[in-house]
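Of the protein chains in this complex, one is absent; all others appear in place.
This part shows subunit A:
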């Protein structure tokens, strides 16, 4: 998978994370997605050669595909759960902004 596809996956996950209607799930999901993409940034790293360079010979392709598959599954879960969260909205928490900028 190319760099731009991974970034597209990342952006999609952030988009659905921000769609949770519950404050706690929303904040957790956003933070967690960012954390795991940051952690896995160096998956397949060998001898200092990064996924983001053109040199693919020394990548650990299996580890990368595994991480990406896991992210795909999580993305599908986020899509479903964000939808359900919108269907069964609870009330706002007392500390949430009056006019929520994200939906």
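Operating definition for what follows: a residue touches a chain if its C-beta (ideal position, glycine included) is under 8 Å from a C-beta of that chain, and two chains touch if they have at least 3 such contacts; residues count from 1.
The rule we apply is simple: contacts and distances are computed from a predicted model.
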I notice the complex is incomplete. Of the names "39S ribosomal protein L1, mitochondrial", "cysteine desulfurase", "Cytochrome c oxidase assembly protein COX19" or "Roadblock/LAMTOR2 domain-containing protein", which is the UniProt protein name for the chain that's not shown?
"cysteine desulfurase"
With the missing chain put back, one of A:7, A:42 or A:84 would touch it. Which one?
A:84
Of the residues in subunit A, which ones touch the absent chain?
20, 22-25, 27-29, 35, 77-81, 83-98
